[in-house]
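Missing here is one protein chain; the remaining ones are kept as they sit in the complex.
== subunit A ==
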Amino acid sequence: MPIFHALANPARFQKLARPLTPLCFWAGVALALFGCWAGLTRTPADYLQGETVRILYIHVPCAWLGMGGWSALALASIAYLVWRHPLAAVAARAIAAPGALFAGLCLVTGSIWGRPTWGTWWQWDGRLTSMLLLFFVYIAYIALSRADAERGGDGRIPALFGVAGTILLPVIRYSVIWWNTLHQGQSIGLTGSTIAPSMLWPLWFTLSGFSLFFAGLVLMRMRAMLARQKVEARMRRMAAV
């Protein structure tokens, strides 16, 4: 907790975020590129799907960030509702657009993967439908938080929406276990993975790379939002003089 209290000071946050932003961004790009290269050239093809399986090195990180993004957005929303600190609201708003981007990429890559393997671009199965809903919920959050900011709201309504949206996370996670679906079950769990080790290792690079890239994007957006707030405050002061 003391770390969060220290970070809650915008000046201190800015000081930390300034060097951290390019670090996350470029380290993420490098790791993701290496992971993609390794996944395309350094792993065997799948016994059943052949070369098609390689899209998993992009699809899985996108799905993970689509869901992880909403978890982070919800946590930031709770922090804002509880401690009323503006930086938490800025963080939640900064996460929304990259989260929507990766949820959308997850749907697109999944569709491209589904055509050659399952024989269909899209089916209304539990996993696909709940992920599409999450994408729409991201869009709704972006619209809501913008409308709230334009009307001079205090951000409490988007924060409540951020908490309510978590309802989709267990639905997406367990959809393939509790319902019968076209999408296969979970490959990577806490106890191990059903992906052969020789095919799995580049995934760790793309997962960590995309995650760092995501963090870099969020920091970039947070800094831009804080800078805009500062500009607006200064303009108001100048107008008053």
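To be clear about the criterion, a residue touches a chain if its C-beta (ideal position, glycine included) is under 8 Å from a C-beta of that chain, and two chains touch if they have at least 3 such contacts; residues count from 1.
We take it that contacts and distances are computed from a predicted model.
The chain that is not shown carries the UniProt protein name "Cytochrome c-type biogenesis protein CcmE", picked from "Permease", "Extracellular solute-binding protein", "Cytochrome c-type biogenesis protein CcmE" or "Amino acid/amide ABC transporter membrane protein 2, HAAT family".
Contact with the undisplayed chain is limited, among A:34, A:118 or A:201, to A:118.
For the options A:8, A:81 or A:112, the residue in contact with the chain missing from this view is A:81. From the options A:35, A:126 or A:155, the residue with contact to the chain not on display is A:126.
Touching residues on subunit A toward the chain that is not drawn are 44-49, 53, 56, 74, 78, 81-83, 116-120, 123-126, 163-164, 166-171, 174-175, 178-182, 184-187, 194-196, 198-199.
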